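Contents: one structure, followed by commentary.
Missing here: one protein chain of the complex. Every other protein chain is in place.
In order of appearance the chains are A, B and C, and numbering begins at 1 in each one.
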């Protein structure tokens, strides 16, 4: 993967010799927060920055849950599968529920909560204190606005927070056919984050508290979780650039265009899609023999075995992908 | 529920004014450990005592796992559902896998492990470091000897410990038709515990390390988990009595006889079994209207809703149940 | 050490075959709580029971602190020295401050708190969220009422809870010359516990919330910490007996009388006191040569080396000690 959008590097170089206060108490962080609040249509939102996705999930979940509470997540959720037990390391159980291509449904969520509270033994069980979803999901799928509204409504009914992992948020917001905007996300969740690491930044995630306030002592909590960056202005400066002149959205759109080009290319070559994804991640079913042929020529992510002779592999585009680069894949397919 | 078998209370009263050393370093604990080793056919086993089931599961699992390891458990396992997140409080993830009436199969276990190790991203995931099963399970079901052999063999193949929760072990060993003995348990697991709390003691669980050694500094680890009983001789004395003249087995047998009587009673009255259990827990499907009728007359445990008009309820017998007591239920059914 | 006061064993035997609900939801626990509330003069206090001291300290501290908070303790506090890191296992830092024979002073406490809040970097530090003291202390010393009032007042000023570890509380309340009563303890702390394990019970500590409410979901929190006793009525029954007819105070008084007899005996034989303790623990400076002589005849607790040729040893009396037993020591001194 590449580094960062060139305008971010330019900004960092430009301010390199300024003497900025540490730990996020700098003008760039303040400016970035302002621009994010404006983009979200939430003038009162609290905004804070962290370095990476797992760190953000761990820190926010631990900051918001009581010790006897856990977080509901689709079984395929990143926090449940691919974060090396960071949530449990902070003492919280991830309560996995069923999913469809990475998405949970309001029905399944309500069912889980109503079974929990009707269970006479629920005092012996971890209490659900938060719902975690990702958008796009780990499978590249997206919630519809109506689905988010329903999930949000169930969370309100049961008095638990809805947390949205937006590590790839830009690619979801710019996907073809989505009816979900950043303002919808801000309105329909209690806290979410705007991923920078995968969308143009060197690193960084911007956490936005809309439905609830940021917990007090967030700086202390971040430090305790090893997530307080000394030169916090590096985070602020990056998001300041990303949220100037819609850069975040424009570079996300580039990834989507390249992903659609990629999808068409695979389909035109007769490959089957494992999931028909409208975001930057494409999941293709490929014969193992073909994969062998590609060795040393093309890199991809292993996703899972499809059957005895086929494998699901993942190709992801990004802000940095070019149409020429996608096209260059054709010769090998 | 009742207190303890009378011979246990007699023993405690008899030794009440002796000045015994604290923290388990007393002759009764030593004698109990010897008798348990003999009953298990494992002269070299390490034996240690704890107060309750959740405490035991938490302490043993945390003592044996590395920080980056989790414990595989059937999704219905006690550690996964009814221990208020004690395992996660100690930092470990419970890795739930599919079950059939509370039991896991060697096939499913091997599948989980082989998928884990063939996943190119498994360094981002919690590593399975132990397998947890219960016998009897939370559903009153039992493993066959051949099933334990297969599970044990998969654990050996992958180099992970097999831990058996025997909170109700006596009731499993004395169940009708079981081919699993205490010696089999000792041979086919790495560590297990013999439940006292539910089988005749005031409280107490005896942990037996057979396939692996007890971790060093076990006393410190127990203290850290709040499980070091100051008057440890109370644990030793109770297990000393339970493992003298086969008392543990005799009182377990009583529970089984009463449970079979209970099962027949329900069947004779036309009730359906939710699970055909051969142990002390019986799961009956009862019309909600009937349950309403029983209010104030009969107590039972809510298990789960069966359908819109029926509920699964649990009746459990114990070392203290009498045939007359079971019979007295008939008038209400 | 001995088991329990005979009237406790009688009570447990008497109710042994009753079918009591589990987990503390039984009439004996309710009755014990009522009697404790009456003895404390706090009709609205919340009362809950746990099995042992370390478990109680860990559970209460973790239940009351936020994740970014720690607990101030004298450096010699039990939680700081002799609980195998149980507090840290639950994620909290123990903030040790200076002491005088196990006691902290209001001055030192206020100094700590004012330095903390005047430190411009205190967001990078663990915030003090509670003060832990023990009474009697680990050195057998006692707070005066005026000292407790001052400490309580500092805690109020800074808005942090005062938690008193009363593992040996009876021996403090019945000490010669003390001006602190149980009602004072209840009035001058936010939460404290009445030790049963060391004062007549087989095991058990009664936690009393007076200045603050018991946290919600206490049963879940206890279970998570491995401290929820299945047969909770055993705890209730014991404290029911201890708080009937002032038994708790009477048996504590016995220990004090024997301790004073013991102290006089040592003084009369020319030994020096390490601390002039008015409670059940006596700390004697003994020549190493003498200790060698006592081997196999007298048992004592090693406390610490006094100098190259002398050692401080601890002798403790209890509810079960008799004057004859103390007297029998004379022949060896």
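Descriptive notes on the structure:
Just so it is clear, a residue touches a chain if its C-beta (ideal position, glycine included) is under 8 Å from a C-beta of that chain, and two chains touch if they have at least 3 such contacts.
Everything quoted here is computed from the prediction, not taken from an experiment.
Of the listed residues C:3, C:70, C:102 or C:227, the one in contact with the hidden chain in the full complex is C:70. Taking the complete complex into account, A:51 is the one of A:51, A:64, A:125 or A:180 that touches the chain left out.
Note that of C:83, C:165 or C:253, the residue touching the chain absent from this view is C:83. The omitted chain makes contact with just one of the residues B:30, B:219, B:285 or B:298: B:219. Among A:151, A:229, A:251 or A:265, the one in contact with the hidden chain is A:229. On the side of chain B, touch with the chain left out of the figure occurs at residues 62-63, 66-68, 91, 123-127, 217, 219-221, 223-224. Within the complete assembly, residues 67-68, 70, 81-85, 88-89, 91-94, 96, 118-121, 123-126, 301-302, 304-305 of chain C touch the chain that is not shown. Within the entire complex, the positions of chain A that touch the omitted partner chain are 1-4, 6, 9, 12-13, 15-20, 22, 51-55, 58-59, 83-86, 89-90, 197-198, 202-203, 220-221, 223-231, 234, 320.
As a working rule, only the chains that are shown with their structure count from here on.
In summary, the pair chain A and chain C forms a contact in which both copies contribute largely the same residue numbers, shared numbers making up over half of all those used.
Per-pair tallies of C-beta contacts place B-C first. If you average the Cα atoms of chain A and of chain B, the two centres end up 41 Å apart. Once the centre of each chain is set as its mean CA position, chain B and chain C turn out to be 33 Å apart.
Residues of chain B found to touch two or more other chains are 83-85, 89.
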